[in-house]
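For this view, one protein chain was removed and the others were kept in their places.
Note that the chains are named A and B in the order they appear, and that numbering of residues resets to 1 at the start of each chain.
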Amino acid sequence: MSLFSATLAEPQSFSTWEKLLLAILIVTSVALFFSRFGPIVKRILTSKKDSNFKLSPIGRRIWRFFWQVLCQAKVIRERPLPGLAHAFVFWGFCAFALVTLNHFAVGFGRGFLDPAGIFGRFYSYFAAVFAAACAVGIFGLFVRRFFVRPRWLGKKVSYESGVIASLIFLLMVTYLAAFLISETSPAARPLWWIHSLSILAFLPIIPHTKHLHLVLSPATIFLSRGGFSKIPPLVGDEDFGLVAGTDLTRLVSLQAYSCVECGRCTEHCPANNTGKELNPKEIILGVRGYLNEFGPGSGESLIGKYNSMTADFQCTTCGACEYQCPVGIEHLPIIIGLRRGAVNTGAWEDEHGAKLFLALERGSNALGMSASERDRFVQKQQFPIFDGSQEYCLWLGCMGGYDPKGREIVADFARVMNNLGVSYGVLRKEKCTGDPVRRLGNDLLFQQLAEANLETLAQNKVKKIVSICPHCVRTIQEDWKEFGNPPEIEHHSEFLARYADKLPKQNTGGEPSETIAYHDPCYLGRYRDVYEQPRTVASLAGEVVEASRSHQRSFCCGAGGGLVFLGEENGDRVSNTRAKELVATGASTIGTACPFCNSMFRDALATTGDAAPQLMDIAQLIARALPQGNTAKTERA
Amino acid sequence: MSGIYVVLEDRNGRIGRISFEAIAAAKALAAHSGSKTTAIVIGAQTEPLAAEAATKGVGRVVRVEHALLSPYTSDGYTSALEQFIKSESPDYLVFPHTYQVRDYVPALAARFGRVLIGDVTAVSEGPVFIRSLMQGRLSGSYKAAGTGPCLISVQSGAFRAEGVEASPGEISTFTPTLEVAQIRAKPGEPYRGTAQTVDLGSAQMIVAVGRGIKEESNLSLVQALAASLGAEIAASRPICDNGWLPIERQVGSSGQTVAPKLYLAVGISGAIQHLVGMKGSQCIVAINKDAEAPIFEVADYGIVGDLFEVVPALTESIEAARQ
Partner (left out) sequence: MKIIVCIKQVPERDAQVRIDGSGKWIEETDLQFAMNESDAYALEEALQLKEKHGGEVIVLSAGPERAGTTIREALAKGADRAIQVESNDPNQLDALGVAQLLATAAKQENPDLVLTGLQSDDLGYGQTGVIMAELMGLPHASLILNVEKTDSGITVKRELEEGWFQDIQLPLPAVLMIQSGGTKLRYATLMGIKKAKTKELRKLGAAELRQPTTQAATLEKITLPQKQKSTQIIPGNAKEAAATLVEKLKFEVRVL
């Protein structure tokens, strides 16, 4: 009997007892499902309302739903083989919707998909293909989880995953088996019952396990905050961030219950990869555990049984976790929310952290240096002072204004601007944009810094800003919106890329060109989606080669999240790990686009010795090809 | 009697250098106003100190002596000098600007409705007293006003102590009236911070070493320099990372923050992570072979040279100077 002549064997009729039994089982299964699902939904809905949630632009939400849920794009792209296997399981479920409905209808004698009819037959074959793919997929995933045992799935053997996998497999196999027998075969009825019982057993299990994502994740993805690391503003006098259950919002709760425990976030976390306690998956599951035990109305501290303060403060806010999550969980607002809860209430006691905060309380920059040092640098470089007549305001930032290496980068970029004939000026006074304190959760300081800076910019009538630091760019463009209207700002890589054809090309003339391993900074790449422009600029100076993890998967340098100010790390240094990876490309130069990355790699390369590759910012790669003496001073500041 | 009285401070049984500087200041003041100088020593056993003071050409020496004047207490010294001032009515009282003086002389001045003009760095015609404001960024000119004695204290090193040896002057004694109940504070014996723990934060002088030292075996050079100065050793991060010095000696953003009187940076380039830990030092000296090294930006004094030559030469010169 060829497969194409086979039809799905549906039992012809069921006795009244069978129908009664079926009805009771369905009701029981559904009741059990809701007995667990109901309270979860209640917890989500009774959580605090999100203050800044807006449904619009709805088009973007619909697209995201289509692309990430229906097409499973992120699931497949980030882990191709397991992702594809999962996609088949998912599509199989979707295809099976109609089939399942029909299956139970058959139980009551009201089947509507006639397996012999044209549509019914076609549909049964259609579903069968998916059933086969799904069965293969779920089998593969089972083997992976229980035999291959990747690290990020956790050490514990998950019996529930085994049970679910078995049920799904059983469902698919019983469906396919029904093609191999005839309607009248004595096996038809038992097969039908096994299939039904599998479904009815599966349904109540869903809300007890991570398979709740079946129900929730489409909503989670549709309703996500959008943007990247979208930190909600604090509302009112009693809001200090995520302190207790009463601060958990609906989105946070929804996301916590949607976690599939896939571990993609943890797999890519730089802290976790270098032996730190931080585990992004555990943070999300911790919120879930808290909600299950204490609920959203509880005053019990979030940091405690279900969350570790130490882990919270090991995060560099690189965003690899949030980028990877296939079900739309936004880790960064949660982690920063927990930090806010600790810092805004003074619960966080950290020597270096306090030093950073005190330096910014009393002074203008995160390094604790005197503002007069910046003034001296500006004078020595003879930077024009911004007076409203120039096109750009060149924002120095803390690194550009005070760090010797940052100053070199700024000076070189200024030379390039001079060479291009672009007018710019430097502000007389700058305060730190507040990026480190924002990421550490100090809203008091952040507000003070943002407001002071916004006023300076308004007074000086600044319309366009260009900066060498992705942290400044992000903070000014996005985070300052909470307190005013920041002017347009771009990163110097975006600026330089626009002028690429006016900049000197260095790799002409037949000699082997220099190889440049470009490192994507977190705050330029994942945060701002700028990947090609810096490469365009770097390729003017040499041949760009890629590190093993690049673009959206770039591995953090370790400085972000305020961590560069927090003293020594436990375990291996994140910067050393990444530096090794960049050196392993064999490139003669490491190209950076962020003064913090530059600083971290400089330290890391220092341990490599004299064979280390050159380390240069993209601005420096261009400036070195300019004729000397372009009005800005090129001496070391 | 009026005139200019200079109060000398006991430093381990001898007159300290800063007191001699106060004498020089008093003499400068005397030259301006054409008055005579008198020295005062205070304590429970002031004979040896008075004898030493008498040979310094300062004129008469008064021993303000009482059993309750040792150990130093603010109550004791204030009351004793108050009585003395009432008895001799000096025009000026010149003190060395020491911790002890800061502890009692303002109270003493207040008893006469006066105020101490402290930490004076120069005296000019008037007399006008110059002192620093805003951590040295400004200079202020002060004049005494109203009636009553004028009390000033002079900054360490502002006046050059003269090495005068003169034939002994007259010594007299003044015995104040003091009662036990007047002394409200009970001071304990002075002690040093624990020798075990490294406390860079309170070190007066620090010699810090960086990657320029190249190898662990070369550390002995820097240790010799530190020993000659009586300074603590510190290091920039790479040295501690390599395990050449313990992590407690690391100065920088992920280590200690220090602000000693003297910070000698040897073979340190001056990356920002290190600078933020030591930029508060009162005097920074840098030795580095790279003239462009950022450390020279923050240094008060710099030597551009090979540390393997400079450091031993410096150690030798310091040892010679200390003899």
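The rule is simple: a residue touches a chain if its C-beta (ideal position, glycine included) is under 8 Å from a C-beta of that chain, and two chains touch if they have at least 3 such contacts.
None of these values were measured; they are calculated from a predicted model.
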| item | value |
| --- | --- |
| Among A:V106, A:V343 or A:V564, residue touching the chain not depicted | A:V343 |
| Omitted-chain contact residue, chosen from B:A31, B:A67 or B:C283 | B:C283 |
| Among B:V94, B:L116, B:L178 or B:V251, residue touching the chain not depicted | B:L116 |
| Residues belonging to chain B that touch the chain removed from view | 74-75, 78, 98-99, 102-104, 106-107, 109-111, 113-119, 128, 132-146, 148, 156-157, 184-193, 201-205, 229, 261-262, 282-283, 285, 296-297, 299-306, 309-310, 313-314, 316-318, 320-322 |
| For chain A, residues in touch with the removed chain | 234, 237-238, 240, 343-346, 351, 353-354, 357-358, 361-364, 369-372, 375, 442-445 |
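Here is the rule we go by: only the chains that are shown with their structure count from here on.
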| item | value |
| --- | --- |
| Interchain centroid distance [CA atoms averaged], chain A/chain B, Å | 57 |
| Parts of chain A lying in touch with chain B, wherever the complex brings them together | 352, 355, 367-369, 399, 402-406, 564-568, 599, 602-603, 606-607, 635-637 |
| List of chain B residues in touch with chain A within their complex | 211, 237-238, 241, 247, 253-255, 257, 270-273, 275-276, 279, 292, 294, 297 |
